[in-house]
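Every protein chain but one is kept in place in this view of the complex.
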Amino acid sequence: MIACKDKHDLPVGVLWRKVLECASGDWAEEPDGSYTQNVLAYYVSVSCNHCENPVCVTVCPTGAMQVVENGIVAIDPDRCIACGNCQWNCPYSAPVLDRVKKHMTKCDMCRDFLAQGKLPACVAACPSRALDVAPRKEAVARLGRADVAPLPSEKLTEPNLCLIKHRDSLSVRKSAAVLANREEF
Amino acid sequence: MTQKKKSTVAFSPERRSILKLGALSCAAGAAGGSLLGLNHLFQPSEAQAFEVPALPEDPFIFTTCVNNCGNTCVLKAFVRNDKVIRVETDDSVEDDWENGVFQVRACPRGRSMRRHMYSPDRLKTPLKRIGKRGEGKFEPVSWDEALDIVAASLKHCVKDYGNASVYSHYASGVITGPMTRRENFWRLMNCLGGFSLGYSDYSSAQNQAGLRYLYGKAGYSGNAISDIAHTKLAVFFGANLSETRSSGGGLQYEILEAKKKGNTRIIIIDPRYTDTCVTVADEWIPIRPGTDAALASALAYVLITEEMIDREYLDTHCVGFDASTLPEDAPEHSSYSDYILGTGFDMVAKTPEWAAAISGVPAARIYKLAREIGQTKPCYIMQGWGIQRQAAGEMNVMAVAALANLTGNVGIRGGNNGDLDAYHQSKTPRLPVGNNGVKTRFPVFMWLKAVENGKNMTADQDGIIGGDRYPADIKFIWNYAGNTIINQHSEIAETERVLSDETKCEMIVVMDTHMTATAKWADIVLPSCMYPEQTDIVGPSYAMNTDWALLTEAVKPFFESRPVYDVCVDLARRLGVEKEFTEGRDREQWIDYLYQTGTRKTFPEMPATVAEARKAGVHFRAKSRDFPVPFADFRQDPATHPLKTPSGKVELYSAALRTLSQKRKVDSSVLGDVIPFVPQYVATWDGCEDMQTKEKYPLQLIGFHYKGRTHSHYANVDWLLEVLPQTMWINPVDAERRGIRHNDSVRVFNDRGEVRIRAKVTPRIIPGVVAMGQGAWYKPLSADSKVDVGGCINTLTKYRPTAIGKANPQHTNLVQVDRI
Partner (left out) sequence: MTYEYPLVFFTVFGQLSAGIALLVWLTGLRKHPAEERLAWLVALAALAVSGLSAALHLQSYLPAAFALSNVGSSWLSREILMGVVFFVLIGLRVFNVLPAGLNWLVGIGGVAFVLVMSQIYVQNASVPLWNSWGTALAFLGTMLLLGGTAALALAPEGWGRSAVAASVSAAVAGALLALSLPAFWLGGMMAPLNPVMLGVFASAAICVTLTQAACYAVGGALAAYGVPGRRGLVRVGFVVVLVGAVVGRMLFYAANIGMLS
């Protein structure tokens, strides 16, 4: 998140990448004062998923939202009127209004870096090497599209987000109940 | 086997192939297009589909983040108009973990460097206090005026109170980089005869103290974390590497690789389901804070009674396991196994049932864990520094380490002695400091007592070393790159009380980059350059296992901020020791000197000159992940390779502790203020068994090292606060009882003070315990109200040094929490 803000000069209030925390579990106290529990937690780092079926592109009235090279979905700042329809229609709420720039903005997969053979800022920055970019057909064929809580169902827009699932991954049906850090974005 | 990694996104066999994916430019309006047949009417033609934005071309410099997270990271800072405008990650090499060469990617803190450098509370000019100490009212003054005042005060204190009255306070804001570290002032003071320096630290004081008695080595003594690749079971007591060793070049990355390689099962015992649990734990065992020794004792009970101990090792390498290896003058029934089995001083068998009630871990689980540990050979038992930062922390440390001895895991590959990684990193040069004429030192945590009553501090009572008694009260505090006067030291109200008396400590000089809570208590504030504003030589910090070196470049200093070396030169001139201090070298010449005599000795293959080295960037050297095993010699042959303990062996019964207990007065009215001589569980004040205090303050409060900051460093960066806000973790059971919902504002309070903070209601913490990340900036509501709205835990901690190590029990607190 921070690498992205730094590269794109994002003001406070504009996040192109979010790290969702999923946490669940119950506690039971035993008579002797000890506890049993079934707590689990994991994180899902998500930005714009450059979906295969990008509903934001469909609903944009001015054609500002476009699919460009390599399946990347990008916003043409010269055509955007900031009506917000893309944000409303995105299951991941990826587009965000930048009040300084006066148009909608979102992850563009660091097109400028990719064009130079460099990795997107977030991928290069992740200290535990949790993020990567890959050709989407291969990745989707191997790993499927991201369908774990706390994400929305992948059926809505066919996100080009593939996860190596956490050992405790929960189904998307549980999403609303287990998203634990809404206040951080 | 599935990867136990943090989730998210694919794999990429060839990153280079991204450009070959094939252009796929299609105009908008793909789906549902032909409903009104108008989709071609107003579409942009393909030629108009907008271009890839061009990348600006700014030069970059290599710089670094060198604060106290145990890591050093590499930053590529892009510069325009003398300012850092963008930061990129280290991409000098391809990751090759096995050979110890991998990218030193910065964590979110280092990554936010430019936001931190130019934040609104960055200090611009020297400041002189007007108004009362602590009011935070200053007027800008020139460097000359400020340094005149400082030098005059130094002269006066040395002359009238002695060198031991001038104290260089514990501060860890700069850990690596000879010209940026604290040695600059030490060297200056040693030119004047010496100065006061505390010993030990706030990170691992009880660990160091306890292990000195047990192993003769003050901590930093365990097998490398990469050793878990050689075992099937690793058990961590605490050790939240994901948050405390966050660098991409550090242990949080190494442990992922090691676990993958060894397919190791990892069990983590911690009051919180930490981020390390998220990434590598196969099982989490929640435990009440301060009770690790109870759990460890119960594990020992099962190991002993079910005959899973290494009897031979205990007889040949240890003292005091049972009567057969006790010293002659030891009291009867005072051995370790006496304590465990119920024939010791308290006649209580440390059964899992006994431990379950205290620690919160179910008895059945304790039996099972003991059997897992006992039946897996080798087994890597390790502890973090959270379990030791307690009122009886030394005991927790020793009790956990004792398990490694019971099972014979000391000094073998894939085993461990129960401590944290010994760390093996290439050394970075330090500025030579000369000889310090002041030989007596106090434990750092005792500094405030040394201000109030230093002359009455003794070796027996207060842990003074290098003498029987401390020779002076502290009159002058030099605080460079630290926030441990107010923010990070226990019981803020107490510190304010002592320091308000200007007849006690006469001069407080704070040199820092931002206006911290500590800086507000200064008499003189000096603005310091930040890491990217000074050149230096850096390398891996104390908690890394790699070999590398980097000569950094710099951008223009912010306003009137200056590097500490240059400031010390100016002070030296005023004190008449400039020649001695500089040895005729300026800052750059010192770097050259240290590079030639230090770095190039370690890395002879590096370029001949500093200039060339700077251009070359980061220099890595490969190193196998199989490090020398600590205590291997001792394990092979304890006779020819004895430990530095009085007996030469592992002291499960410590005669030295017994001696200490006879000399040191303890306060019997304080629960847990005791000095035992075998590792054991001690119920303490503000612990989970302090029933009297719990009537008013029923919840245990611990701090933790929060990923949004490094202690108090970076705490004010708005980008970090946006996504990593300061909150207090509370279990839903406790929250519901108080009508607290997630993200509600709450007040946390005890006799020491009150904090207002937002609640994170989460199942990721054991009930009965709340947790607040340490390091948030203390922000009292007003001059009169001491209610802290910054979320600083030291509003609530107690300044009560531990009995054995005279160390900081900052995780031992009881509080109550109410909704606001």
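General remarks:
Note that the chains are named A and B in the order they appear, and that numbering of residues resets to 1 at the start of each chain.
Throughout what follows, a contact is a pair of C-beta atoms (placed from the backbone, for glycine too) under 8 Å apart; a residue touches a chain by one contact, two chains touch by 3 or more.
Just so it is clear, the structure is predicted and the values come from calculations on it, not from any experiment.
Among A:Asn70, A:Asn89 or A:Asn160, only A:Asn89 touches the chain that is left out of the view. Residue-wise, the contact with the chain that is not shown comes from B:His742, picked out of B:His742, B:Arg758 or B:Lys786.
What chain A contributes to its contact with the hidden chain is residues 18, 20, 55, 57-64, 78-85, 88-93, 97, 99, 102-103, 150-152, 156, 172-177, 179, 182, 185.
As a working rule, only the chains that are shown with their structure count from here on.
Computed centre separation for the pair chain A/chain B is 32 angstrom, with centres defined by C-alpha atoms. The residues of chain A lying in touch with chain B in their complex are 1-3, 5-7, 12-13, 15, 18-19, 23-27, 29-30, 32-37, 39, 41-46, 53-55, 57-58, 60, 63, 65-71, 74, 76, 78-79, 111-117, 119, 121, 124-135, 139, 142-143, 148, 161-167, 169, 180, 183-185.
Looking at the complex, you find that chain B touches chain A at residues 2-13, 15-19, 21-32, 42-44, 49-50, 52-55, 86-89, 91, 95, 105-108, 111-112, 114-115, 242, 246-248, 250, 252-253, 256, 273, 275, 277-279, 282, 284, 286, 353, 356-363, 718-720, 722-725, 731-733, 742-743, 758, 762-764, 766-767.
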